Structure formats: structure tokens, C-alpha cells
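The complex appears here minus one protein chain, its other protein chains still in place.
Right after this comes subunit A.
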Amino acid sequence: MASSGLRPWLAATRCLKKTALHPSRQPVRYAVTSFSNNEPLKSVEDWRRFQEDRAEFKMLMEYMGQYGSSQTRDNVFQPHHSLHKPLAPSEATLSALIAAGAHLGHSKSLMNPNFMPYAYGVRAGITIIDLDHTLPLLRRAANLVRAIVSRDGTVVFVGTRPDLRVTVRKAAERIGPQAFHVGERWLPGTLTNKLQMFGPEVSKEQRIAPDLAIFLNPLSNMHAIRECAIQHVPTIGIVDTNVDPRIVMYPIPANDEHPRTAELIAGILSVAGREGRLIHEQETQRRAQANERFKRGREKNAAKVSTVHD
């Protein structure tokens, strides 16, 4: 047993004996506090009363909330906000990236030498990514997504991990009918073996090759990246420190492991895509109106010419 003089940090372990850690002596912080007795609920009236009790308790908490902290569930950060309330490309800041853990790379020994321009340094055995490079590249990628979607292009979000599945789905839904998502394994041959994958009718009648592919974990989807290169599809990808950034056309150097980073980046790109969709809709409206005016003008001219001739 170490004496407290030589190793003072061990004094705490000496104080906490096993008996003190026994559950019966610990304060009961985890008990369910309810204002009604915990009898089994049999009839619909019992359930009604149960619901009303809960609602009353919540109202009481809300009422008392005005006397406490001004932070509420709505104005404080919640983990689901990165998915449901994404940032716009103009709101992307260095602090947002750091908060999402985008600067944390992989181990120093696994660093790809081609990643050197985007690395800031090494700390605690891992490579830190330089976010001063990440931010403009992220903005560039957002501009690209906006431009492609505004010209009626199709975008595919690829995130083949279980935690990325919901992210890519939400991002695609945000952009609208021009966006697609692949949340599970990308089947090899989707773009290069269209006939077998989709059948002769679909491969003849629909445009299969997308206009942009966004990879949230490019290292696991090398087959998909190769297919995009063969089919001349531009690619955006989140490249981590163990990945060569040249595999995708528009790399975004960031952490590819943390779901929060992926949610942040996919959110920014999807908001840019949504803006592009609005631009596209406005353009089509404007062009339709211009066509209408042109046609009417032509008809008028034709009428004038005929009257002159007569």
C-alpha cells in the first residue's frame, strides 16, 4: 500500500473502501420519482390518469423553469440538432468544425504521405488536420453541389456505415427528388454493369450515371470511387489522414470516423443542394415565362405581317 506522502494521488483510493461503494449505501439518484403509486394500469381511465399526471408534472417543471436557468431544451445544443438542424455553408466556422471533432485524424504511423499538405501536426500520437485548409475546401464543395443541383443534376450521398445510414437519407431528402442515397453496401457494378443490375428497360430509359457522388467514408467504398472515375462522375469525399486525398476530385480533409463530423459536413452540403434546387426552380419558372412572352410576341408579329400584306 502506498503512503500518502510518496504518492498523494493514491490517497483517494484508500479512502474509498469496498463497503462505501456498496449499492445500499450510495445515494439513490436513479430512482423513478412519480407522483402516483406504481399500480398496474388496467382500464383506459387508469391510462388517462397516468398521462395526465405526467403532463401535469411536465407543466410544473416548465412553470418553474422560468425561475431557474434560461437555457431550455430548444436553445441549448442537443445531439440530434446536427442531423435535424444543419448549418448553412455560410455558417460553417472553425469552431463548429472543432466542436464536431473534424480535426482529429488517425495515428501518426498510419498517415498517408500525400495527406501532408492538409496536416497541421501531431499530438497525443494522432495527426491533427489543419482546419484552415478544410474550411475553404468545404465551401468549395458546397458551391459545387449548389451549382450541379441548380443545373438539374443528380447527386448521390454514399455513407455505408450503420451510423451514417440516417445521415445520408436525411441529406438526400433535404435536397429533394434530385438526390439519392446509399446507406448500405454499394454493390460493385452499379454504374459499370447497368444492364445486369437494373435490366434492359431501366438502363435504356433512365439516366443511370449520377452527376455528383459524395462519399462520407471513401476508404470503404473504393469500388464505388473507381466506378465513378470510369463513368466520369465528379466525386466529393471526406478524406482522413490515412487516405490519399487524390482519390476524389474534391477532397474535404476531416475526421471520417466520428458521426458528428459526417452529419455536419453532409448537412452543409445538403443545405447548399437545397439552395441549388430553389435556384433551379426559379430558373425554370423564369425561362417558362420568357418562352411565353416570346411566343406571344411572335404571334403578334405574325398577325401584323399578315395585316400589312393584306
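Before moving on, here are some points about what is shown:
Just so it is clear, a contact is a pair of C-beta atoms (placed from the backbone, for glycine too) under 8 Å apart; a residue touches a chain by one contact, two chains touch by 3 or more; residues count from 1.
In this section, contacts and distances are computed from a predicted model.
Think of the chain that is not pictured: of "Ribosomal protein S5 domain 2-like protein", "DNA polymerase delta subunit 3", "Exosome component 7" or "Cis-aconitate decarboxylase", UniProt labels it "Ribosomal protein S5 domain 2-like protein". Contact with the chain not shown here comes from a single listed residue; of A:L60, A:L94, A:L195 or A:I230, that residue is A:L195.
When the omitted chain is restored, the residue from A:I148, A:A172, A:I238 or A:A254 that touches it is A:A172.
Considering the whole complex, the residue from A:P210, A:P245 or A:G273 that touches the absent chain is A:P210.
Residue A:R151 is the one among A:R7, A:K85 or A:R151 that touches the chain missing from this view.
Contact between subunit A and the absent chain runs through residues 32, 34, 38-42, 44, 46-48, 50-51, 54-55, 58, 151-152, 154, 156, 158, 169, 172-173, 177-184, 186-187, 190, 195, 197-198, 200, 202-208, 210, 287.
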